[in-house]
Each structure stands twice: as C-alpha cells, then as structure tokens.
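Next up is a structure, given as structure tokens.
Note that one protein chain of the assembly has been removed; the remaining protein chains are unaltered in position.
Chain nomenclature is as follows: A, B and C, assigned in order of appearance, with residue numbering initiated at 1 for each chain independently.
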Amino acid sequence: MNQSFITDAQNTWCMGCGNFAILHAIKDVIVGLIEDGVPRESIVLVAGIGCHGKIADYLNISTFYSLHGRALAVATGIKIANPDLTVICTVGDGDSYAEGLAHLIFAAKRNIDITAIVHNNRVYGLTKGQYTPTSPGTYHGKSIPKGVSDDPPFNPLEILLCSGCGFLARGYTQRQEQLTDLIREAIVHKGFSVVDTLQICASFLDIGDFYNERVYVPAGHNPEDFDAACRIVGEWDYDGDAPIALGTLYRKEMPTYEGRFRVLQKNDVERAKLVEKIMRERR
Amino acid sequence: MNQSFITDAQNTWCMGCGNFAILHAIKDVIVGLIEDGVPRESIVLVAGIGCHGKIADYLNISTFYSLHGRALAVATGIKIANPDLTVICTVGDGDSYAEGLAHLIFAAKRNIDITAIVHNNRVYGLTKGQYTPTSPGTYHGKSIPKGVSDDPPFNPLEILLCSGCGFLARGYTQRQEQLTDLIREAIVHKGFSVVDTLQICASFLDIGDFYNERVYVPAGHNPEDFDAACRIVGEWDYDGDAPIALGTLYRKEMPTYEGRFRVLQKNDVERAKLVEKIMRERR
Amino acid sequence: MADYSVLIGGKAGDGINRAGQVIAKVFTRLGFYCYIYYDYPSLIRGGHNFSVVRIADHPIGGRRDGIDVLLALDATTLKQHRSSARKDAVVLYNADLIHNAEGTAVSLQSIVTEEGGSPVMANTCIIAAFCKSIGIGWDYVEEILRSEVPHEIEKNLRVARRGYAAVDIEKHPSFLVSEEPVGEKILMTGNEGVALGLVAAGLDGYVAYPMSPSTGILHYIAEIAEEAGITVIQPESEIAAMNMTVGMAYGGFRAATGTAGGGFNLMTEGLSLAAMAELPVTVILAQRVGPSTGTPTYTAQADLHYAIHAGNGEFPRFIFAPGDAAQAYECAGHALRLSWKYQVPSIILTDKTLAESTYTVEPSNLPDSIPAQPMNDRNLEGLYERYIDAEDGVSPYAIPGDIGVTIKVNSKTHNPDGISTDTAEGVARCTEKQMRKLPAMRQEISDLRPVIIYGNPDAEICILCWGSNAQLCREVAGHLGIKAVQPLALWPFPAGEVSDAVGDSWMVISVEDNYTGQLAELARNHGIRVDLHIPKYDGRPHTIDGLMELLWGMVA
Partner (left out) sequence: MADYSVLIGGKAGDGINRAGQVIAKVFTRLGFYCYIYYDYPSLIRGGHNFSVVRIADHPIGGRRDGIDVLLALDATTLKQHRSSARKDAVVLYNADLIHNAEGTAVSLQSIVTEEGGSPVMANTCIIAAFCKSIGIGWDYVEEILRSEVPHEIEKNLRVARRGYAAVDIEKHPSFLVSEEPVGEKILMTGNEGVALGLVAAGLDGYVAYPMSPSTGILHYIAEIAEEAGITVIQPESEIAAMNMTVGMAYGGFRAATGTAGGGFNLMTEGLSLAAMAELPVTVILAQRVGPSTGTPTYTAQADLHYAIHAGNGEFPRFIFAPGDAAQAYECAGHALRLSWKYQVPSIILTDKTLAESTYTVEPSNLPDSIPAQPMNDRNLEGLYERYIDAEDGVSPYAIPGDIGVTIKVNSKTHNPDGISTDTAEGVARCTEKQMRKLPAMRQEISDLRPVIIYGNPDAEICILCWGSNAQLCREVAGHLGIKAVQPLALWPFPAGEVSDAVGDSWMVISVEDNYTGQLAELARNHGIRVDLHIPKYDGRPHTIDGLMELLWGMVA
C-alpha cells in the first residue's frame, strides 16, 4: 500500500483556493489519528460533488466520492453498516445547505457519529459561481437576473443547533492550525459533528480581507452552554458586518444513532435457520 | 359554480380525527376572506399527500393536490406566477418535516407570501402510523424494530425560526376557534407563515388528554420579540412533558420573495421582438 | 374439484384483512390451497374493504367471479357483492346493521357488546358463525383462533362461541374432508415472500420510507429484525433510503430498499450511483396505479420499461418479476445474491396484487436455500484497486476495515484505482468494464431457468404474462387448454427462453395490468411476435372467469 497520504492525482484547484488548507488539515488529523492507534483501514471519507469533492481523489485513504448533496445519507449507511469506522464527510455549501440540507439536519437529529466538514466557500464553485444559501445577500452570480433584489442567506449554524447537532465548530481556511484542531476535535467527538469552514474561493468570492478583519476566537466561551452557543452563533448572520467567532461553539455528548438503532448482527446460517423456523411456525 | 364551500366528495377521515377541525377552520377563514373582498377565484390551496391532503378533495375552491413533500415547491411556483393569488398549503408532518423539509426551510428563507398549515398529527397517518420527525420519542410505529431505542423528535418551530420564518403560530385541533384566528392571521400576514397545528390522530396517536392538560396561551407574549419567541418555542421540545404554548409565537414583516424576484412580465409580441433584436445585434 | 370463494367485507378498521387470513388459515391447515385478494381504498377508517378468500384442492393464484360464501359486516358489503354471490351461496350478515336480508342474521355488535369485547371482534364472531354454517367443529375453530388471534383471546373466544351458536349448520356442500391438519402448507403474502427471500439470502440492512403497496415489507422486516439481526431504518425520504442503502453496501452490509413508483422516482439518482460505483443494492419496486400518486391501493404493471431504463447513463442491472409468494421468496433471494455477485443493482418488480395478496406456499417446494453471496472470496494480494480490470468486469470486493486496503469508490468516471478521470480512454474503459459483465449476467439468468410454461405446452394459443398475472393465467391456461408463458426474470431479458417457450404458437396474447403492453413491447423488441395485448388499467386484477371470457372473445 502506498504509504503517502496524498495520491498522485493531479490537483486541479485554483491557486489560492482554501481547499488546500482543508485538505492538509484533514490529512494532518488523519495522520495523527493513525499515530494514536486508529487503523488506517478504518477511516473513510465521503465527499459530495463540487470543487470540495475532489478531495476524495487527493487523499490516499478509503473514500466514497458520492453525489451532489447526498454524502451524509451515504455516510449514514456506511456508519450503520460498520460503527467501528471513522466516517468523515467533506461537503460543499451548495451540496449540504441546498441540495442535501435535509440529510444534514437528519444526521444532526439522529446524532450519528459522523463528522461533516463543510467547505463553505459560499458559492457553487465548480459550476462557476452561482449563489448558495450562505452567499452574501449582495452576491449575484450569473443565475440572478439583473433587476431583482438580494436573496439573503440563512445561518446554517443556527439551523444545525436547532436540529440537535451535538458538536458545532467554525473554522477558517486562513487559520489552518486552528482548523486542524477543530477537525480533530470534531472527529473525536462521539456523535454528529459539523465544522463549518469559511473557505476562500479564489475565483468567485475571494474575501479573505473581509474575514481577516472580523474573525476572532471568543475568550471564555463555554461550548457546553447551549444558550451561550446560541448567542455566539447568532452574532454573525452570514450576511452583514459583524464579528465572526471561530472555534468550538457547541458541544454535548448524547447517545448515538448507530448505538441506538443497530441490532446485533446475525450470520447467514442463523438467518437461514430463522427463515425455516418462521415457515415452520406458520403451519 | 357550486356556492357551497364543501364538495360532495365522501369524507373518509376517521371519526374523531383532528382534520375535521382544520378543514372547518380553513373553510371559515376562506369564507371570511371572501366576505372581506378577496375574490374566491384568487384563493388556491395546495395539499401534500397524506390524510391531511384529502382536504383538497373536500374544499370547494381551486386546489392543487400535489405530491408527498412537494406542496411548498409547487406553491412557490404558483405564487411567483401570480402574486395576486392567496396561496395556502396544507401539509402533513411526514410530508413537510421529513420528505419535504428542505422546501419548507427555503420557503421560510425566501419569505414567499404563502401560508403553510402543518397538520401535525405526529405520525404518518395514511400509511398506518409510522413515526415522523415530531413523533414522541417513545412512540414506536411498525417500522421501528423491537430492541432498538427511541428516536427523539426535533423541534420544527425552532428550525423554522432559524430559517427566517416571519410568522409562526401553533394551533390545536381541539381549540378550533383559536385555530381559525391563527390561520386567518397567518394568511393575512405578508410573507411566509406557518401554523403548526397539533392534530389529534384518532387512530394512531389519540393524545387529546395529554395536550389538554398542557396547552396554554401565554399571557403578555409579544410575538414581535424574537428572543421571547425563541424562549417560548423552546419550552416544549415535542417530546417531554412541558407546557405547550398556543397562539402567534413570532411575527415580523420583511420583503417578500415574489416582490424581490419576479420581473415585470412581457407579452409574447415583446418577447418575439426581443429575440429578433438579439439576433440582429449578434451580427 | 373443490373451489370456493368466501367474501368478507366491511369498513376499514373492521379487520377485514386479518379476518381473511384467519379464514384462509382454517382451510390451509386442512390441506387446501388458498388465495386471498384484499381490496381497500386509501384510508384508515370507514370506506369499503373486502377480502375474497378462495379455497381449492389444487394450486390457485387468482380470484374467480362467483361468491360461495358472503360474510357482510355492513350493508355496503351486501349491496355491492350480493349480485356476485351464487344463488345457493351461504350469506351471513350483521343483523345489527342490516335488516330483512336473505341469509342468516347474526347480531355481531350486540354479541360483542354483551361479551364486553371491542368492536373489531365482530369479525371473530362472523368467522365462527361461518365455520359452523359449513360444518366445522368447535374444537378446531377454537384451535385456529388460539393460534391466530394475537390479543384478548379469551374474550375473542367468548364472542366466537356466541357467533358459532347463532347459526345452524346449513345444507351447504361441505368441502371438508377431515379436521385433521394435513401437510405443511403455509400462507404468505407477496411482501412477506420478498422479505423472507431477502433474509434467506443474507440481508443485513433494510432502509425504506413507507409507501403502499411496499410498506408491508418494511413492517415485516422490522418485526423480525431483532431475531434476524437486520438493521431496519426509516429515514427522511426515499432519496435518503436509497443513498443509505448504497452506503451500507460500501460498508459491507447486504442491503435493500423498497418503494412504489412515486418513491422510485426519487431513487433513480442513487440507482445510477450504485451502478457507477459498482455497489450492489436491491430495490423493490411495488407497482400501483400511476402516473404520479395515482391510486395508492390499486394494482398496475406499468413501470417495467421505466425499471429497465431508470437512472442516467447506460448500465447493467437485474430485474426480477415474481408472480406469487413462493416466487417472490425465490426471486428476492436471487436478486440480492446476484447483485452481490456482479456488483450491480437489482430490481424486484412486484405489483399491488402480488404484494398484498396471500398465497399458499409449500415450503418443501421452495429452493433448498438461497446461498448468500459470500463477501470473503476476495483475493486482496498486492496493491488493491477497487476497479481493477477483470476479464468478466467484476473486480474483487473489499470493505473498509479489511487490512491493508484502500477502497476508493466513485460516482464519477474513474480509473481502476477509483480516482476520477476524464480522458477518452478512461471514460471508454469505465463503460466497457461494466458492460463486460453482461454475458455472464445473461448466462446466470439462463441458469435459473427463468421462463415458466403453464398449461398445454403444445397449444396453438399462448398467453404471455408477468407478475401477479402469471398465476391467474396459469389457471386460465389450464381451463382453456392453452399455454401460458411467464418470464420470471425480465432483465437481462431471457429472449431465447421466452422465444422457445412461445414456440410456434399460432397466436400470442399478452395479458398485463397496463395500457400499452409493456412485456409485449419488450418481447417484440427481442424479435418475439405478440399478436394481441389484453390491457387492464382500472386498478383491479382480472378474475379468472373474466379473463377466460375475454380470451374466448378474442380467439374465437
């Protein structure tokens, strides 16, 4: 097996794209996990479709390069089939906040032990810059006709909090070290975890300056305090001009879905016997 | 035109079903609207699929008996095509909180002037009582195997508040008069409005007693106060034992989607001329 | 030849379906063959429900026109079905709701109330009365009730006893030979057949969103899930169901999902994903009247071509279409097994008639066992590549956790290592690899002997049929001395076998529950002549007599 964690696939992200930071943060976390004894074979990354999804080609671990919007549903199936796996989803904002929003919310509701890293570049990157549910209200891609007004974003973190998400963090691609820590923490958290990652899109929404002026790590924030989490998550609404908190915003341990819903497996012989028994009993 | 507001279609709801109360509340509201000068022809009801959806057969107004989960998307198209219409959606909890959740959230995000009345009987009624996202965590329909634990509900009102919903009310089918008022208020509200209606399902979740002991109308609640709305909406999580507030919980006027996004229509001759002009200019 | 039809009718909520099952049980234990057709509208209480229990001393799989016993829990039943009851029919009716009717009156409600029972026990009461009226001894009735009634058995027995006492033995030609249990026949619905077939073939996970007429599979698998060690999930939508199923397959679960046409629409994206990623999934598509929401509780066979072509792009798949509960068992098992063997999606096409009808099954006639396709026949020496080029297109299957392997699956066109490619060679190779599976898949179907001939194999007239119509046509063919041909597998289409089975019939007639004649078209597209199509698209299956009449009209 190739021991390197980056494949030979040609990288086709734009220069300056925030995806590089996410790729390397995830890679570093994985290397760390393996050093800590997690078998490399038990780590699975599920990607959506979009610029972000290419990470599946670049990371030399087991990956499922899935559908636009469906990564979380696929990942749920994987985790249920084998709860011993460490399942990480890399998804886009178009991917998981538009096309696949329901799967994200239900993953939170179920509290399945999966980590979703949202590459939130706030545009549809791969299809050339249309607006997403987290684009700034004033951002007009090519699909919004002239003459119509803004379509303000929603705040995905608030929605996630209300959906029962037990771990919520916000990272930023120009804070790669912190991002790495957040991803590690999210993966280690038992239960569903989301790292909304503000990602620079060099081609369509290159707003590093905007972020750099506003991001901060809230001092003394207690992520176990739900109300505090709500407050901090509500500070910036993904549209206007407000401080943008980075870090672990909320954390709560709860029983996981795969723990609650997976039944004890039987082998094929036992199942065949059961079928026989059922038939016998029906006489 | 048949002047009666109830069709001749045979009603097939179970005895004691809360849908009757919703049907009559909506009918009364519509009669009132018409008395107030709203043309009967300009009222459209869009129903999902489920027991609730049968209301489309029973109400003698223009209706679109649509798909399970898709009523809000269909209604959005209708409202955009003709903003003069009063568009009401009657949807189920399985319908709009599971299958069609994304459409509900995006209707809220857009603030399109549609009213969604959720017949929240907290089960899949028509398919025989499976659990929905708002079923009590302890409710086990036939799709949950023995030997697995509860799957606790989410709180749809919190999700709606976070999605930008500008009007949120909770009604109850054993408070028909109040329900009627809430539906009227929701329809009159300019922008997206939701009336989550706790509905008795006589066959699968006949918990009138439970509700009757807990529902109350909060005194002095100011629905314009977002924080107060959050508090009151968070009181009961659709699972445990807590007081259940009824009434208008949140209200805020904002620019509507159809106002922001619909362009001035052109007629066919103007369009044909435009095509000619474009071709000319391309030379 | 004994051949009787018992119709029991009432309102939704009266337990009509259950009552039909109990009646069928009475006779199955005695060695008879039963078939129950259950007719109900899409509602929970009220409306008119009825079950027709057909009882015969030979294998059956459809209903006949005439009714020998009419059990009316309400007035509607009597009104709607009196005319189809024979002159000498046994008629029992609920005297609390019906007055002055011919037949035997039993005051069901009064009895139930007097015994302190719940309203639904009226059906126990009328069943007992019926048993008495055809001469069945009380002990046997009690035995059956004890084994079949899940709740409040003592109260039920009191009610039954009263019903039993309320009638005299009628002078009905008793078709009972003895009250001793005979043979090992059991009752099974099509949905249960599918479920048990999947379990027998090693199902690990079932994920489904409720939708008639497939919901019975979800309920049944959930019921036995703990004992069978199967994880059952009802997710937020069919899209989630399908993609979770695909995810399970990647994770090493043999998984399936089920739905009807409306939900299947939402699964086609995941179906195409499964194909591209070469992950085995099995989908049950239980057909009902369409388009769109259509008529949820009535039958159709109008999604065959859709199933063949569903999902963007071209890819191999298996499609099976069983015709009764035993075939459902067998086909479901093979679908799951072959999906895994070839790493392609499989579809089990059923229809409402098959899914919700109850059939007599003789367990000894079922295939010995459907071998679960083992997941450990993998040769993972050296560098593992998920899509390594294999002569037959099938690459070794590894699952995450297998020591030392990296498994990259991909919805995009990919190289053998699972990494995306868009070069001309890469794109072409990706298609060719999948298409190379087809010859072996065809052979696999042939090996199953997928085409069944009923009736007179040398007849000049041949019926072509599929799904639930097959058993009906079998009977019709028997009566008319003609031939009926049923392909059990519809894709890859066993053209040679169908062609051989049809032979040089002078006239080939397709009988299908659709408008356009989908099997007829499929056969024609494979060079098989079909002269006539008998369409049926009103949601009701043919009756055997109705079909015979139509055929006479056509061939005479």
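Everything that follows uses one rule, which is that a residue touches a chain if its C-beta (ideal position, glycine included) is under 8 Å from a C-beta of that chain, and two chains touch if they have at least 3 such contacts.
Everything numeric in this text was worked out from a predicted model, so none of it was measured.
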item: Among shown chains, those touching the left-out chain; value: A, B, C
item: Touching residue (missing chain; options C:Ser411, C:Ser468, C:Gln486 or C:Thr543); value: C:Ser411
item: Sole contact to the chain not displayed, among C:Ser118, C:Asn365 or C:Asn525; value: C:Asn525
item: Sole residue of B:His52, B:Lys79 or B:Arg251 that reaches the chain not shown, by the stated touch rule; value: B:Lys79
item: Contact footprint on subunit C, counting only the chain that is left out; value: 41-42, 239, 260-262, 264-266, 268-269, 272-273, 275-277, 289-298, 300, 302-303, 305-306, 308-315, 411-413, 422, 424-425, 427-428, 431, 435, 514-516, 521, 524-525, 537-540
item: In subunit A, positions touching the absent partner; value: 12-15, 49, 51, 65, 67-69, 98-99, 101, 124-128, 130-131, 133, 142-148, 202-203
item: Hidden partner chain, residues of subunit B it touches; value: 1-2, 7, 9, 39-44, 46, 49, 54, 56-57, 60-67, 70, 73-82, 84-85, 102-103, 106, 261-268, 270-272, 274-275, 278-280, 282-283
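Methods note: only the chains that are shown with their structure count from here on.
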item: Centre-of-Cα separation between subunit B and subunit A, whole angstrom; value: 30
item: Centre-of-Cα separation between subunit C and subunit B, whole angstrom; value: 36
item: Shared-contact residues (touching 2 or more other chains) in subunit A; value: 102, 106, 261-263
item: Where subunit C touches two or more other chains, by residue; value: 225-226, 230, 232, 236-237
